[in-house]
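== chain A ==
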Amino acid sequence: MGLADAFTLVCAVAGAILFLAGTLGLLRFPDTLSRLHALSKADSLGLGLIVLGLLPQQASLMGGVKLICIWLLAQLSAATASQLIAGIAARRKPQA
Partner candidate 1 sequence: MSAAGLLLAAALLVPLALAAGCLSRAFQARVPGLLWLAPMPALLAAWWLPAGTSVSFPVPFRMTLALDQTGAILLGGAALLWGAAGAYAASYLRGKPGLTGFCVWWPLTLAGSLGVLIVADIAGFYLLFTLASLSAYGLVAHEQTPAAKRAGLVYMVLALLGEAFLLFAFVMLAAGQPDPNPLIRDAVAALPGSPMKDGIVALLILGFALKMGLIPLHVWLPLAHPAAPMPASAVLSGVLVKAGVIGLIRFLPFEAALPAWGGLLGTVGILTAFGGAALGVMQQRPKTILAYSTVSQMGLVAAILGAGLAAGDPSAPGLAAYYGLHHTLVKGGLFLAVGIALACGGAHRRPVLLITGLLALSLAGLPLTSGALAKLAVKPMLGYGLLSIAVSLAAAGSTMLMLHFIAVIARETADNPGASAPPAETLPFLIVAAASLVIPWWLYPTLSGDALASAWSLASLWKLVWPMMLGVVIFMGAGRFAGLAGRVPEGDILVLAERQAPRLARMPAAIERLDSRLRLWSAAGLVLLGLVIWLGGGFLLAA
Partner candidate 2 sequence: MSAMALTSASLFGLCGAALVGIGLFCIVSHPDLLRRIIGFNILGAGIFLVFGAVARRGAAMELGGDPVPQAMVITGIVVAFAATALAIALLRRLASLTGSATFEAPAAPPRSEP
Partner candidate 3 sequence: MTPTYAATSGGLLLVLAVMLPAAAALAMLVLGPRHTRRVALIALALGLVVALATGLQLVRSGTALIYVIGNWQPPLGIALRADGLSVMMLAVTAVVMAATGLFARELFGLDLATSDGRLATSFWILLMGLWSGLNLVFVSQDLFNLYVALELLTFAAVPLVCLDGRGETMAAALRYLMFALLGSMFYLLGAGLLYGAYGTLDIRLIASAGQHGPAMAIALALMIPGLLAKAALFPLHLWLPPAHAGAPAAASAVLSALVIKAPVFLILRLVVDIAPPGAAAVAGQVLAVLGAASILFCSVMALRQERLKLMIAYSTVAQIGYLFIVFPLAGVGDGTAPWGTIAWTGGALQLTSHALAKAAMFMAAGIVAEAIGHDRIRDLGGFGRVLPLTATTFGLAGLSLMGIPPSGGFIAKCLLLTAAAIGGHLWLALTILAGGLLAGGYVFRVMDRALATPAQPLLLRKPIPLRLELIPLVLAVLAVGLGFLPLAPFGLLQIGRPDIALVSP
Partner candidate 4 sequence: MSLFWSISLLFDIALVAGLIALALHVVVTRDGRGAILAFIAFGLLLGIGWARLASVDVALTEAAIGGGLTGMLLLRAHAHLARHAAPPPPVAPEPRRWLVPAIACGLVTLALTAVVLAFPQPAPSLAHQAVASLETTGLGNPVTAVLLAYRAIDTLLEKIVLILALVGVWSLSRDAAWGGASQLQPAVVPEPLVFLARVLPPFGVLIAVYEVWVGADLPGGTFQAGTILAAMALLVMLAGLRPAPPTQARALRVMLAGGPALFVLVGFLGVAVAQGFLSYPEAIAKPLIVGIEAALTLSIAGTLALLVAGPPDRAPEP
């Protein structure tokens, strides 16, 4: 197991733990906004860590670029989705 592999392992495990924490937050937190907060924060970071960890494993430069693209796209969609959900939650609240 080389240095690169060790780096991958550490990053991936850390990413997985963040995912787990995010999921726990989703299940346990009381209201929509805080759930969303836990989920998006943990997921963005978790995915980032995993992608980071996988980078040394890529044989070609192209593969690395693809991985980073994936992370960026996930960031984009996660941000939008969070915005949308938060918007709906905010609109509902005053009426409730």
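How were these candidates chosen? In short, all candidates are chains of the complex that A comes from, given by their letters.
Going forward, a contact is a pair of C-beta atoms (placed from the backbone, for glycine too) under 8 Å apart; a residue touches a chain by one contact, two chains touch by 3 or more; residues count from 1.
If you're wondering where the values come from, they're calculated on a predicted model, not measured in any experiment.
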Pick from 1, 2, 3 or 4, the complex member that touches chain A: 4
Candidate 4 contact footprint on chain A (complex, rising order): 69, 73, 76-77, 79-80, 83-84, 87
